[in-house]
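See below for the structure under consideration.
Just one protein chain is left out here, and the rest sit where they should.
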Amino acid sequence: MKFPYGPAPLAILIIAVLTGIALAVWGPLSHAPDYRPPDLVLATFVPEQAEVYHNAIPEFEKQNNCKIEIELVDQNALQSRLQSALQVGADVPDMVELMYGTMGVFTKGPLEDVGLVDLTDKIKASGLYDRLVTNRLSKWSSRGHVFALPHDVHPVLLCYRRDLMEQLGIDINKLTTWEEFSRVGREVVKKTMRPDGVPEHYMIDMQSDGNDTLILLLLQHGVGLFDAAGNVTFDSPAALDVVCWYVKQVEGPTRISFPCGEGQNFAKAMIDGLCLFYFCPDWRANRIELEIPSLSGKLALMPMPAWEPGGLRTSTWGGAGLAFTKQCRNFDLAWKLAMYLYYDRAQLGPRYAVTHILPPLKSAWDLPQLSESSPFYSNQSLGKVYSAMAPFVPEEHDFAYNTIANGKLSEAFTNASYYYKVHGEDGLREYARAELKRCADHVRLVMARNVFLKPQPAQVSEASGK
Amino acid sequence: MNSLQIFVLVLAALFILLLPFSRTIAFKYGRFVLLLFVGTVMLMPFVWLICSAFKSTDAMSQYSFLPPVSKISSETINLGNFHTLLAPESTVQGPVTFWRYLTNSLFLASTLTIVSLFFSSLGGYALAKHRFAGRNLFMIYMLASMTIPGVVLLAPNFAVIWRLGWMDTYKALIVPGAVGAFGIFLFRQAMLSVPNELIEAARIDGCSEFRIYLQLIMPLVRPMSGAFCLISFMGAWNAFLAPNIFLQSQSKLTLPVVLNQYMGTYVQHYGVFLAGTLLAMIPPAILFFSLQKEFISGLTSGAVKQ
Partner (left out) sequence: MSESSIAKRAPIGWRLRSRSTPYVFLFPYVAINLVFFLLPLIYATVLAFYQTNGPARRAYVGWSNFTFVLKDADFHKALWNTTIFAIFSIGLQLPLSLGLAMLLNAKNDRFKGIFRLAIFAPNLVGQVFVGVIFSVLFTPRYGLFNRGLQALTGWGLEQQWLGDSKLVMPAIIIAAMWMYVGFNMIYFLAALQNVDQNLIEAAKIDGAGPGNIFLNVIVPAIAPVATFVVVTSTIGSYQLFELPYNMLKNNGGGYGPSNSGLTIVGYLYQNAFTNGDLGTGAAVGWLLTFIILIISLVQIRIVGSVGSEI
């Protein structure tokens, strides 16, 4: 008898049956003979970290006679799964590594409703406050309560094409303020202008629509999207200064920057020396080394210029934190595991060798792995240059309305930069101030809709004093 | 003026020169040039993909496509990305290789396709050839259900899957996708064209309704089955959102989810990702070639009749 659906569906049916059999024979790997259900599940969104943990786990399991499972989940999936699960009260992993900017969603209600364990007292009792870069805890706090352990510090330096500096006659030691940096930048652009009206070199890689690079500059200047109490602050005078400066670097006759983007085109821009300087936290330094091996020996790192002479010469960009869900089956074991993976000197050396991400544990900064010199970065020791800036990274506050604030800041910025393109400097400041105010007010309006946070303002300011 | 612009002008001039001689030849030539242009534009990303999959990290960052002939060597062009891709990964469930993910993907896509082919055509038959109370209302409900964006239902659906205890199982992906409004409509359209006299004759011969569906109707709408299989297989093969959320064990993941892991937040292994994308294109491409004829004539029999 002929298959009534035709030959192609028959072929697909055969594939279905064959692969079904293959999977059955292969066996559901999760139930191998020596399989034992895990005592703890830790979910992470960073493949390299999952790999490091995999290697570190067996020893911990032996020491504590337990079974730990590391789950690698795509960041977006982890976030939607966690949010959906916490919304409906479904099962969640015992421990979760969260990406920066994503914790706020869980802390937008009353503190007792947060689905993550409040770690404040535990951190105080264990003396971690003094052993870690304290500012780093702000990122994982809400109203003075800490809900996750920082995985990293991510200080920002500038990565530059060392070989081109001499060629273009730039003395990096003089680039101590942004004002001077911009002035030199304008010279470079002018000096290397091609006949077709575009320069051979730009000074720095900056996103033309604000976002991450604008925010890290805001943080360097002491303002973020929010303050510790969760108030919108991106329309403050300090923020206005940064926005007005930034606009002039990406638009009009004063432009010194180029948005190099990501991936292959970023690599090409770097190889061509299209931009001379790049904002470079530790994770990016590692990524550049992996993605663009041909630049070996041509790059080096230096502190960021400051906003005023003697000012802060670093900032922070990105990060992950380890949170414990309230459903965690064995908090003590989980805490032990966190201490083992995050703040155990013996583990941090091998971890650094793989990820090149500086740990927030200050006593780990003298580990031999961290002081190794890197031929790729002109024999500088990455561990040393980053840890030199690490104690000074600015505080950064996470909030549920991060993304929307980010989008609104970018909107105000984009409008200001369009204004500058059309009208020049006249009235730019007033215009930018009005736009920032309008956009910040929008975020305030959205936040005011949150019925769960309303009765709490007094408690908020008190808690933030810590 | 650069060489490309001159080339385009020459092509256009040729068309104008051909016109006075023979309109047919001129139009044939024009059609070919136009298709060649569109085809090139469409395929450009795939040319890039193929070149990139075989390049070393260094060559990847330096050249958009292939390096110049003088630079081609095993240093720049090699199978390194494929070696990394095919090497077993150690997971809590033991070592897992690319072939396991491929099998998972094939199993899910083909099972989903077959199951939804059966249920959709069954439902389509009921709507096309049976009158029953509330049929029109039912059709409007189906149309309306197609307009609700899936994201709205993400959180509630998660709750349902979790309550059923289906997290980290293929059931969570196969059962909700087993039959949908789109498929039922497609088959309904196709089956409207089957003459009622045939069905009536079969009924008088004593065939059961299911036998009529299986042995009379389905062979008649066979081309539509092919078309539907291609659409459904393609959808299931590239599905990312649902498997990403509902599957947890590394050994159960599908290709799109695993390939996405190479594009991490901090480190992105473009070469390996692109090599995997290239391999993952092969099964649906084979399906497209083998179904092309059925697909095209299939839609004809369904959509055109009214």
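As written, the chain order gives the labels A and B, with residue 1 at the start of each chain.
The rule we apply is simple: contacts are C-beta pairs under 8 Å (C-beta built on N, C-alpha and C of every residue); 3 or more make two chains touch, one makes a residue touch a chain.
Computed from a predicted structure; not experimentally measured.
Of the candidate positions A:L119, A:L274 or A:M302, contact with the unshown chain belongs to A:L274. The chain not shown here is touched by just one of B:A109, B:L127, B:L247 or B:V272, and that residue is B:L127. In the complete complex, the hidden chain is touched by one of A:P7, A:G20, A:P259 or A:P350, namely A:P259.
Looking at A:L164, A:I404 or A:A434, the residue that reaches the missing chain in the full complex is A:I404. Touch with the hidden chain on the side of subunit B covers residues 2, 4-5, 8, 31-32, 34-35, 38-39, 41-46, 48-49, 64, 119-120, 122-123, 125-127, 129-132, 135-136, 138-140, 143-149, 151-157, 159-160, 175-176, 178-181, 184-185, 189, 196, 199-200, 203-204, 208-209, 213, 234, 238, 240, 256, 259-260, 263, 270, 273-274, 277, 280-281, 284-285, 288-289, 292, 295-300, 303-306.
The omitted chain makes contact with subunit A at the following residues, 79-80, 83, 86-89, 105-106, 108-110, 113, 115, 198, 207-211, 258-265, 268-269, 274, 400-404, 406-407, 410-411, 413-415, 418, 442, 446, 449-452.
In the analysis below, only the chains that are shown with their structure count from here on.
The geometric centre of subunit A is 35 Å away from that of subunit B, both derived from CA atoms.
For subunit B in complex with subunit A, the residues that touch the partner chain are 52, 57-58, 60-62, 64, 90-94, 96, 100, 103-104, 106-107, 110-111, 113-114, 117, 121, 154-156, 158-159, 162, 167, 214-215, 218-219, 222-223, 225-226, 229, 233, 244-245, 248-252, 257, 260-262, 264-268, 270, 287, 290-291, 294.
Every residue of subunit A that touches subunit B in the complex is listed here, in rising order: 2, 4-6, 8-9, 11-13, 15-16, 19-20, 22-23, 26, 28-30, 32, 38, 45-48, 54, 69-77, 80-81, 83-85, 87-88, 90-91, 99, 262-264, 267-268, 270-271, 283, 286-287, 290-294, 318, 355, 357.
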